[in-house]
Structures are given as structure tokens and as C-alpha cells.
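Missing here: one protein chain of the complex. Every other protein chain is in place.
Naming follows writing order (A, B and C), and every chain is counted from residue 1.
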Amino acid sequence: MSTQKLHIGIIGAGRIGRVHAETLAFRLPESQIVAITDVNREAAMSVAARCNIPTIAESAAEVFANPQIDAVLICSSTNTHADLIVEAAKAGKHIFCEKPIAHNLDQIDRALAAVKTAGVQLQIGFNRRFDANFARVRQAVASGEIGVPSMMHIVSRDPGPPPISYIRASGGIFVDMTIHDFDMARFLIGDEVEEIYTAGGVMVDPEIGLAGDLDTALMVLRFRNGVIGTIDNSRKAVYGYDQRVEILGSKGKIATENCYPNQTVISTGESVYKDLPLNFFMERYTDSFASELRSFVTAVLEKRVTEVNGMDGRIPVAMAIAARKSYDEHRPVRLDEITA
Amino acid sequence: MSTQKLHIGIIGAGRIGRVHAETLAFRLPESQIVAITDVNREAAMSVAARCNIPTIAESAAEVFANPQIDAVLICSSTNTHADLIVEAAKAGKHIFCEKPIAHNLDQIDRALAAVKTAGVQLQIGFNRRFDANFARVRQAVASGEIGVPSMMHIVSRDPGPPPISYIRASGGIFVDMTIHDFDMARFLIGDEVEEIYTAGGVMVDPEIGLAGDLDTALMVLRFRNGVIGTIDNSRKAVYGYDQRVEILGSKGKIATENCYPNQTVISTGESVYKDLPLNFFMERYTDSFASELRSFVTAVLEKRVTEVNGMDGRIPVAMAIAARKSYDEHRPVRLDEITA
Amino acid sequence: MSTQKLHIGIIGAGRIGRVHAETLAFRLPESQIVAITDVNREAAMSVAARCNIPTIAESAAEVFANPQIDAVLICSSTNTHADLIVEAAKAGKHIFCEKPIAHNLDQIDRALAAVKTAGVQLQIGFNRRFDANFARVRQAVASGEIGVPSMMHIVSRDPGPPPISYIRASGGIFVDMTIHDFDMARFLIGDEVEEIYTAGGVMVDPEIGLAGDLDTALMVLRFRNGVIGTIDNSRKAVYGYDQRVEILGSKGKIATENCYPNQTVISTGESVYKDLPLNFFMERYTDSFASELRSFVTAVLEKRVTEVNGMDGRIPVAMAIAARKSYDEHRPVRLDEITA
Partner (left out) sequence: MSTQKLHIGIIGAGRIGRVHAETLAFRLPESQIVAITDVNREAAMSVAARCNIPTIAESAAEVFANPQIDAVLICSSTNTHADLIVEAAKAGKHIFCEKPIAHNLDQIDRALAAVKTAGVQLQIGFNRRFDANFARVRQAVASGEIGVPSMMHIVSRDPGPPPISYIRASGGIFVDMTIHDFDMARFLIGDEVEEIYTAGGVMVDPEIGLAGDLDTALMVLRFRNGVIGTIDNSRKAVYGYDQRVEILGSKGKIATENCYPNQTVISTGESVYKDLPLNFFMERYTDSFASELRSFVTAVLEKRVTEVNGMDGRIPVAMAIAARKSYDEHRPVRLDEITA
């Protein structure tokens, strides 16, 4: 174990910035937060007070300029990610950036080029890879426990849609919501998707359709190795956050169920029931947020490659663009139509 | 496979008599029902019509006197069992008799003596041994799959109490209801109980208490081999028939769950639920009724010892007497106090 | 209750013919089998002996000519179905016919026309509608228990592939295997599919590919009412028969699990496990075979329309043709391209 501490600056003190700050402060003794900044100074002050962060910086630039800081977490809004990556890289900081890097590939490529030039580490915030369920599924695939995979299903449904204002700025369901599932598909199968077919519609709220988006989508993925799979997305599952995967292989299948607040079952004269599953990502993925940061801090300290790198940030955006194109053109779309 | 058919007479055309007749007629081609009788002649006629039984006998004696008949099923009321066993044995018929043989050991001993003298086969209707769940548990214990057993739990609850008139004639909860669980305990562990301690009460219906009986009982069994176990009985589980067992061994545990009419789970905004388990023994143990008869018919045809013999009929009655004595005297009671 | 019996003739004494004969003989007292025939006379004799069928007819024609017979079961090979339906209809017999009616729509249309002209009843053997699990799902959709459906998933995997000789004569996976799932999709949603997209491949056995068929297929269905769904088919699931569905609606979801031979769970030092699910359709769908015949017999006796009629037999064949066309042409195919 390294006895050296990683000194960190945080850009963005919103919901996810606060979660990461708490993880670093209370669960990762090998890290130390040096500074935090946010366009909303009060938010930064609140997190700083909670997590004993000594400096509230005026700007991201001030964070990048701080020679004490080894690495930064970029937790600001998506439209700032690419530029901040470029600046952080130029300042020689290692970078953890929330997903997505950007909504278009040009910006992403510019950011990744800067990272490459600077020779810094970059990890993208695909936290679900670090969830105990999905990690167990990946392990079963990678170890051959279920043999050679042939089919894969991902179900990923939110408990309810975000406000329309959020939808409008989100870049659309594929880049906002499915992007996690695109990453999950690549991660679980350990191979790249070469073609996507999308069916979908507006079944939750007509307003979402008026905003030019879908709220229900079903994608078929074809991987280079022949695996075929589906992603099922809905903006509204009244029973709560529905996050499951299943993979069929030549030696068996593996499937994960949702997580529940307790393991209690009640039987009455009417039915046999249990309480609803954990409602949303903050409850469901609590531990994975901590694990992804532990992975990042350790990788940087030990000078190892991060587990979710820049290309892992780029490819799901390309997949999202392909998925939308398939929906618009009503035909299967190859990834190389997008990335070529 | 024997090509010879076993010719059978049935005494009693009530609910269980009818079930057995249908099994023999429609599912056991190696058997043939020759005659049926019942004090209620209409009941006998109804079953005969349903199952193509050629003869409706006037009495059990007429059945026993029929030289075409190899074996009889005794499905009449409990108070007739012992005498009918004696008569059937004297007539040289092999015997399948519903449980219990009688409510006291003297009558049982008289019946078993007659069976022994006649050299006929006797099987007692402890059908639950033939249930797929309990058979699987027994297999796990017998094969060593869970190692050496140390603790055992049986839960056995009815969906609702029978009429008070039934309770009054039943001989009490231990001989009427727990008797199946006493048999199950011996069957699963493969050893004899040497001591019983009973706690219990009247928690379902005060009328049951006024009739001198309990409706809720909890017994601790100590087996000769050191295993300790419990039986949990209630006359009323509002959610339906609750029939489970669990055994802890040195290499693991095995537990069975209830059976359900379907494997469907519904998730709504309120809860995650499924339909109630199968309500009572006719639904829950359907297949075991057929399996026990198949076992009987095969054993007789192949001249093998039956799987549930006369002593298997006697011992649970002794256990029931001990359980009641423990409750009355508020102390653990050894089986040899009863059987000595 | 009708006291009249339905007199039945059976064409075909293979596996399914025998199952149906046993159901009629032993579980449906309102029916009576008058005659059976099979090109393999010994098979017919064996079933006749088992089920007390008085006449072994020389041919289907002899069955149709028998004035005692009200209805026929067509359980012969698929290539004979359409012609036999025509002949049976001409003879004025009500008809229960195994699926599929034929592999092409022309033959089916000829058969349905004959049925219509004759004014007889026709039921197609889509037994899974009568399975307790799927019936419960349909009930939840029809009653509004899960609100308005938006997405549907069917998983339908066999434990292992049939012999290549069977594959060659089968008409291909879509008409041989998926046809049940096409019926299930229409049944569960209660609406028609208007477009199908198919992805698939040969992942189980290259010989199946050499025979011109697929062994792994994933279809996306778009219904007229907007529901989108998937069907997942594999010829080989090493853990046994995998038969599940799931539907998401505006008020909840419903999902069915597989059926198991027992409800027993074993925990050892290595894992917590249970035995494999019921292996194949004869075990899994036993009760549904009986229920579909009960439904047919009752419908005919009570002069009601059968629950699975001629169009229910035709449409899944059209869907199978569309699914194959989609696979061949690598694009979504509308049903009206096939049926127009």
C-alpha cells in the first residue's frame, strides 16, 4: 500500500460532487481534498464545511493552478466537461470526469487528445461497473463460469421522468440515460458493438415527445463476436428503479435482480408481498460511487491505467448517436457509420 | 415390470376415498378396482360411476369376502380403522389404511398383531413422505448432502380451523394434525424421537379451547441421535396452507418453501407481490396421494415391504399422546413413558 | 353442466396424440374417444389399450366417415394438417388441430375456408395460453392490474436442439419454435403485431447453420397499439427449459419465473442452490395440455367459439415468415408485406 496521499480538487458541488467529496473525506484515507469550487459558491461552502475542505476556490482555473493538487474531479454540468478536461490536462492534473464527456464526438476527441498529449490519467464516471451485482456478472462472463456468451439483456428503467426542462437540455434519452447501459453492455460482454437497431416511442408523457425525445426505447445490439443483446429503457417504472441484466452463455446463464431496502416478506389473506426496491440511483448505487473513486485514487497513486478510460467515455456517445439515427431512419445502423 | 394387475376393494367413498379411486382408475394401470363400499351408498355409487367400478358392495365384510380382491384401501372414519384392519388381515387382504390407525395404542397393537399373524402387507397413509419437496429433503439428509443433521424445524399450519364438531371427534390437535408432522420428523431425520416438550395455547378460536383442545402448538423433539427439532402447528394461517421444513447439518442446510399456483410476481407503486400459496392439502399434496398409492401397489405386486409400515402408523400416535401429556403436565415427556 | 358427451376421433398416436388421449380418457368425463388412427398401427394400438379406445381406424378417412364422431383431434405430422382439416370440415366434424396448420399461408387459407364453409369449430393447439403462469399474466394485462402495457419480453429457450433431421423438416426456427411465442405475444398484449425486426445467428451448433436455419434469435415486435416487445429464442439452455415473460405497464410490471420440480433450497459452504427447472415441455406444460382440451370440448358442447381459432393459427405463421424475411433482408419487415 502506498503511504502517499493523493491531493484532490473538486469542480462542482452539486449532488454528485457532494457524494464524491464525502467518499474522499470519510472513506478514502489515501486521498485528501485540497479545494472545491462551484459557480454556486454556497454549494461549495456547504460541502467544504461538511467535509473539512480547507479551500473554496473562485474558479476551476484556480483549482488547476494549485500546485498542491494532483488530480481533479469534474462534477460540473455536461456542457463544461470537455473544456475542463482540456484545461486540467494542460495543467498536468489527473482527471476523474462524470459522464458523458460531451454530446458530440468532436468535443470528446479534442478532450482525449489533450489528455493524451499531457500524459495524465482520465477516468470516466461509469459507476455501475463497480456495483457488486454487475461486477459479479462480469466476473462470471470473464471467468467462463457461464461459457461463451450468446445473448444479453439489460433492463434499465427510472422510477419517474425528470422535469421537461431537464429533458430539453439532456441531449436525449440515448446520451442521457442509455449511455450507462451502452457502457454496461461493452463492460459485461468485453467486446464492441458493431450495429444497433432501435425501436421506441413516447408512452410515459407526451411532453417528452413534444421536446423531441423518447421516453421508452428498446435497442438490439450486435457485437463483433456475434453476441446479440437488448437494452430496455423506460423513463417511468412506478415500482421504482429497475436495474437488471441477464446473459445467456454456452454453459449457463447469469441474471441479477434489483436491490431492496430489506429482505422481508409479508403474507396476508390477500397476497404475499415485499416492499418496493430501492427507488433511485443514489440509494441503489451508493457503494459503487465509493468504489469507482477508490479505483481512481488507487490507479493514480500506483500509476496504473484507470479501469474506465477515455475511449470508454467516447464509445457510448457514439452508440447513443447510432441508436438515435436508427430510430430516426428506422433501420439498423452500424457503429462505423458514426465513428468513421 | 409386472404385467399382473392388483385387484383392489375400497372401503369408504368420502373425499379421500374418491381421490384414491381416481388415482387407481386413471393413473395406475397396474391396478384395477373391483368393488367399493360406503355407509352412504350414494357416495359409493357416485365414485363407482366416475371411476368405472363394477361392484358397489353392501359392506366392508362383502369386500373382504370377495376372492377376486387382493388388497383393500381403508378410507372410512378413524374409529373404524383398527377393526377393519383386523378383518381385512383375517381375510388375507393386503391393506392400505388412512392415518391414524386409532387414537390409542391398544387398538393399534391389536391391529398390527392381526396383520403380523396374517402375513399381509400394511401401508399407512402418510402421503407427505411422497411429496416432491419433502422427498428431496429426505434425500439430502440420507445422502449426506448436508452432512450430519443437528437441528430440524417443521412448520405445518392449516388455512383455517375445521368445524367444532370435527374438532370434538378428532382426538385433539396432536393426533389429528400433528400426527403428519410426527411422521415427517421421523422420516426426515431417519431416527426415533425420545422426548417431547410441548408449549401451546388457544389463540385462534376460544371454542376450540372449550372443546378441550388447543389450536396453536409448538413442540420440541429430542431424537436418540441428538438432533433437536421443533414442530409449529396452527389451525389458522390466513395466507393459506403453510407446509415447510428446514434441517441444519454439519455441511449445510436444506429448506423447502410453500407451493404456489403460479410463479408470477407483480410490482406496482405499492408493493411487489404474488398470489397466495396453494390453499389446502387437496391442492398442495395432489401428487403425493398418487405417489403413495403407486408405492403401495408396486410394493404388493413386487412382494416388497411397504414404505410406510405398521410401526410407522403406531409411533406417531405414541408421540401425539406424549405431546399432550407434556402439555398437560408442563414438562418434557419421554416416549418410553408412553410406550413402555 | 352439460350431460351430453362429446364423441371424439384421434388422428395420430405419437407423443402429443397419446397425451391428448390420456387427458380425454382420464380427466375429461364429458368426452369419449370413439376411434384412433395412426400410420403406425402399433402406436394406435398402444394408445387404444391404455385409454380404452374401442376402435382402431384404418385411416383418417375412416374416422371422418364415422357418424358417431362429433369432433376430431389432428395430431399427425404438420404436412398433413391442412388437408386433414379440409376433409374433417367437409365431414362436418369439429376440429382440434396441433400447431402449425401449415408452413405457408395458401394452405392455411384453404383449410380455414373449408372450416368456414362447413361451419364447424376449429381450435389450434397453442397450449401455452392455458398455462397457469401465462394465464395469470394475461389476466393482469386484461384487468388493468398493471395499467396500459408499453413493453413486453418473452424468453423461450429449449434445453437442447432437436436432431438435424428434425431441423431440416421443421420449416425453420421461426415456424417451429417461435410460433408459440408469436401466439403468446398476441395473446398477452391482446393486439396485433405490425412489424418485426430479427437479429440472430448460429451459436449452438454449426450443423444447424448448414441446414439453413438459425439456433439463436432475437426479435423486436411493434404492436399496432404502440407496445414494443422482444422474443428471445435459443435452441440450447443447458440449465433446462426457460419459459418466461415480462410486461411493463403504466401501473406496474408482471413477470413469470420458470417452474421447478421442488421448492427446496440447499445452502452449503460453497453456494446456495436449488435443482434445475423442469426440463422440457412435457413436464412444464402438462396441465396446459389438459386445459386446452377441456376448453375445446366445452366450447363445442356449449356451442361457443373456441378460445384459439383459425386466425390465431394463421397469424403466427405470417409472423414467422416476416421474422425470417427480416433476418434475410436485415431490416424491419411489416406484417402487411406478408399478408397483403
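In this section, a contact is a pair of C-beta atoms (placed from the backbone, for glycine too) under 8 Å apart; a residue touches a chain by one contact, two chains touch by 3 or more.
Since we're looking at a predicted model, the values are computed, not measured.
Residue-wise, the contact with the chain that is not shown comes from B:R222, picked out of B:R27, B:K90, B:R222 or B:R294. Touch with the chain omitted from the figure is made, among B:T23, B:T178, B:T230 or B:S267, by B:T230.
In the complete assembly, the contact with the undisplayed chain comes from B:K251, out of B:K90, B:R168 or B:K251.
Summarising the interface, chain C meets the missing chain with residues 237-240, 267-277. Although one chain is not drawn, its touching partners on chain B can still be listed: residues 147-148, 150-151, 153, 157, 197, 199-201, 203-204, 216, 218, 220, 222, 226, 228-230, 232, 234, 236-239, 242, 248, 250-253, 330-332. Along chain A, the points of touch with the absent chain fall at residues 25-27, 29, 50, 132-133, 135-137, 140, 145-146, 251-259, 261-269, 275.
Keep in mind that, in the parts below, only the chains that are shown with their structure count from here on.
Where the sister copies chain A and chain B meet, the same residue numbers recur on both sides for over half of the interface positions.
On superposing C-alpha atoms, the copy chain B sits rotated by 180° relative to chain C, to the nearest 5. Spacing of chain A relative to chain C, judged by their CA centroids, is 43 angstrom.
Look at where the CA atoms of chain A average out and do the same for chain B: the two points lie 58 Å apart.
In chain B, 267-269, 275 are the positions where the chain touches two or more neighbouring chains simultaneously.
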